[in-house]
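All protein chains but one are shown in place.
Entry: subunit A
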């Protein structure tokens, strides 16, 4: 007995797999955004997750709607997001370095040292930055108490 193959069902299943995969990647990337230790690692986790996840979701959508116009727009969106997402990441990362956001203490900064010395960014290597500030503030408070 031969049954006719249900192409619509197959199309739905394929698009569902793509969309679920994309959503999983985005979910994992956002968990990473919460639990990674420092700013730079979080940045690199979120850009890749967003690019691939969005691509997968849109591809699933393009297969689901099955129209030439939708597919064309989907491909255009994928190309443009994959061009622009890393540019944003680079700009934010650069701004963070310039603003002396500290690195994770296990980061190996041997080759970066020279550059930071030149740009007067040494403070970002100092992992006790916050504690140093606190102690100076404490001293100020003590001094004020002495004057009184």
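One rule holds in what follows: a residue touches a chain if its C-beta (ideal position, glycine included) is under 8 Å from a C-beta of that chain, and two chains touch if they have at least 3 such contacts; residues count from 1.
We adopt the following convention: contacts and distances are computed from a predicted model.
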Chain left out of the displayed complex - its UniProt protein name, from "Cysteine desulfurase", "Na+/H+ antiporter subunit E", "Simple sugar transport system ATP-binding protein" or "Tripartite tricarboxylate transporter TctB family":
"Na+/H+ antiporter subunit E"
I need the residue numbers on subunit A that touch the omitted chain, in ascending order.
25, 28-29, 31-32, 35-38, 40-41, 43-45, 47-49, 51-52, 62-63, 66-69, 71-72, 82-83, 85-87, 89-90, 93-94, 97, 103-104, 106-109, 111-112, 114-115
